[in-house]
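Removed from the display is one protein chain of the complex; every other protein chain stays in position.
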């Protein structure tokens, strides 16, 4: 059914997943569990990637660079048509928040698993989004409208009080953003933010916003069906970030009580209704130390951190996305949504936490997944896969559940110890260090914590002696073998045992 | 604290796990999550087993045969004392239900993570257990007391109506058990059951019980602390068995409604109180087609199938065992226990479902665990481990959660497809076939279903052509390599692509 | 190069030809086959259909694991295939099939006697191992010619237990 707002909603039996990595795997699994056939697309760099192997069908779409493959709208729609896929799930990133792509799907008679194109368009423009939700009564961070003169913005800044942020209207990922602590710094900040915004987005419009101190990033997960029902699934705490990249997320949040959850939830629903939102979406808020909350932006897609909400609500968000796109009504009413226990997600990235978090590339030589009670791994990487420089460095997400926050943290520690990835460096030690940190354990952190007050330098590592011994034994074994010309086939069954003379005498 | 009933309850910081395989891993993880140091024990066959690697310390206790290692009480208590372990968790099997071992631990000042020795003793004797729970008002299957003459038993059989079961008082695992459908068969059954019981248990006492038709095996999980609090965590459906070995378990049960759950739960609590039970335990019931339920036996230990209860209640049963053994009060009251969603467990065994379920031994060459939303694997086997003939054939347990039973089944199908174990044959195809069966999907099965009405012969396997092609390509590749003397190092990067002439022309 | 691959009594003729590509039973197929550099997984794309498998060589066949199902595949080139068809398969040279113990264990019972006529699939030995009683079955129709063990005996892996002659219907 093609709705008035241009959203196509109808049943489909084959789904194209226009993504890669762990989110492609996540969507493939949801589709398989719903009995929907799956079509993967892959670039030259991803022929060996797991999403190709897990899908029922797979089509090559171009060279490694995303702009030549995963971002080429026509090619993806062409694959959908050739393979007979009735719907496309964009995942996150790539084409997920391109108004034009959502529209192109509808034009081609293909269900886009996401909101109406217009909702993407409005929410993708920071200023339009701000104006739209303000009109719906949603609190926003105090700030100016765009297109004001420097003088007008300076006056506004003085009125709302420093510090303020100068932000690019078309911005994202921290680009074109400048903190300013006093009136004296405004002129420089306007100039440099404009320069950066022009270079990055081709648009030098800037505006100013009050800077929230000790802010926490807390977001509300929404589900909206095509019949006008919108519910919220509680909040996620996403304050632990580095350079605007989230690293650890949890649900619920340490600072949100039932009353605040209900108030934020209702505001989030109002924001979604303001754009006639359909499908899964998230309203991001900043929450200050007095628990005032301000609309930050809406993510009009499934998010990386959706699993923590799934674990505490028992709801499968990606399956719900597919049901909604097929035109089904939500099975749940708001009062059916209950938060049980606590969930924490650690993003496992191929990067070196001991060396400026520099990305690490290479072939994964060995993987051992943590498992057992309360542990979930959403991964797009297995043994033999290559971590290439073409895509982001997230290897997988490790998500742990506990009856309480403390139990979830202890389980995460256990799971991080069990998780073995060899061939690239990972940020597992970063997460281990965080799980040991008193600030994290006591829930006392804000969006600046990782960058300003967290260091790997004070990390004690306990097993240097054993590492030295193991490497030496392996080297010795290799020397012996080289000297004695042992057949290579015999290599794998070496078992050595030494008792010192002292030990033998004692027996 | 040494209680009047001989149970030692006190805090401990180091735990010896007197077991192996997946349950040793399960207990190791729980202990680690509670910050308790761990000690593993291993036989000669298990030096490379994962429980040795996951523990903080490991001690060798003897040759492969369990009677020479895992069953040698003195040796295990000696390791506990040498290593300074304050407690022993027996897991299931091995020493878990030996009254003498529980007593020996207490005598040595070591906490036994389980019930008082006396409770094990009473519940381990079928007839004493029956008498004890009957006195507490628990319904039991109609039957005779032991030590009756053949004539008395025959009269009783005629009175309760055929069919009946002749059972060995000391029996277990179906040994010394004979179904009898009419009076004419009784004499033979008495003789052969006595013969088998004498040989197996050294005790030829038999008794008779009414045989329940279309019986389902449904059990209630209990937790009891050392302060007199006992709660039930709902039921598990365990009817899918083969030769009295459970294969698939689920929670909740298709046939148990809230009222029946409450009634069974209260009866189970009464049965436990009758022996002053402490720690986790399970009351097994037979439920007939009219939903009458009868006490079958009590398992005075953690059970293989405990994870399904954990997934639907959110309670970590093994952690609760450790807390109870340390003397803590239960944190939950009965009214706090809520059942959410549905969980199914498939026991993954090294056996050939296409050939009489013959056990399969060998080295695991490759493992890929299923993961993602709603999937838990409790495993004691990784790549490089050997499945030896010394212990049972269970490799791991695959447990799936869904919001509904249907969703749990669909997720289990997906997870079974993803789970790759190479090197031994497994019963994964059995589970796949069961998940496809209409009888299973509609919940219509009893304890005889697998043996009497389920066959692998009608299983369609879809990928014979692809298997033929893959094997041929691998063989061809090997031939080419042998012929061209390609360096072995080059082996691993082979990527072949063929387009037929027809395909090339079409482009 | 032409191969005959046999899976569960079904034969496939697979031609790998540098010029003509891959033909299965004479029909050309678009095939993209990859073996990952670690982990033992192969990926097959055949006319865009994706199949992931673990492929391992055994002494006389290949094992292919696809979606939980283990396929046992005989791969022969044309010459070996023609030779193979001239021999009886799975039998020792004198026409006697041997039921051997697949693992160490203890014999619980041997429910047949020398001279018994048995059918393929009939229980001939019950072996206790891995805490279970396991049934070993006749691999073919025939007559029991030898019984090498009796109840209570400990046996090793691959130890011969029962011999079955196929030739009873010719006698």
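By written order: A, B and C. Residues from 1 in each chain.
We adopt the following convention: a contact is a pair of C-beta atoms (placed from the backbone, for glycine too) under 8 Å apart; a residue touches a chain by one contact, two chains touch by 3 or more.
As the structure is a prediction and not an experimental result, all values here were calculated from the model.
> Any idea which chains on screen the missing one touches?
In the entire complex, chains touched by the missing one are A, B.
> For the chain left out of this view, which of A:42, A:401, A:419 or A:445 touches it?
Considering the complete complex, A:419 is the one touching the chain left out.
> Consider the whole complex, including the chain that is not shown, and state which of B:40, B:120 or B:450 touches that chain.
B:40
> For a quick check of understanding: of B:117, B:364, B:400 or B:450, which residue touches the chain that isn't displayed?
Checking each option in B:117, B:364, B:400 or B:450, the one touching the absent chain turns out to be B:364.
> Which subunit B residues would touch the chain omitted from the figure, given the whole complex?
Touching the chain left out of view, subunit B contributes residues 40, 47-48, 52-59, 83, 363-367, 382-385.
> By the contact criterion defined above, which parts of subunit A meet the unshown chain? Give residue numbers in ascending order.
243, 245, 355-361, 365-366, 368, 389-393, 416-417, 419-422, 425-426, 428-429, 432, 461-479, 492-503
By definition in this document, only the chains that are shown with their structure count from here on.
> Chains in contact with subunit A and with subunit B: which ones?
Touches both subunit A and subunit B: C.
> Would you mind telling me which chain pair, A-C or B-C, is linked by more contacting C-beta pairs?
Spelling it out, more C-beta pairs touch across B-C than across the other pair.
> Give me the ID of the chain with the smallest distance between its Cα centroid and the all-protein Cα centroid.
B
> Using mean C-alpha positions as chain centres, tell me how far subunit B is from subunit C in Å, no decimals.
Result: the chain centres lie 31 Å from each other.
> Please set out, as single numbers or ranges, the residues of subunit C touching at least two other chains.
In subunit C, the residues touching two or more other chains are 32, 34, 37-41.
> For subunit A, what residues touch not just one other chain but two or more?
In subunit A, the residues touching two or more other chains are 47, 54, 382.
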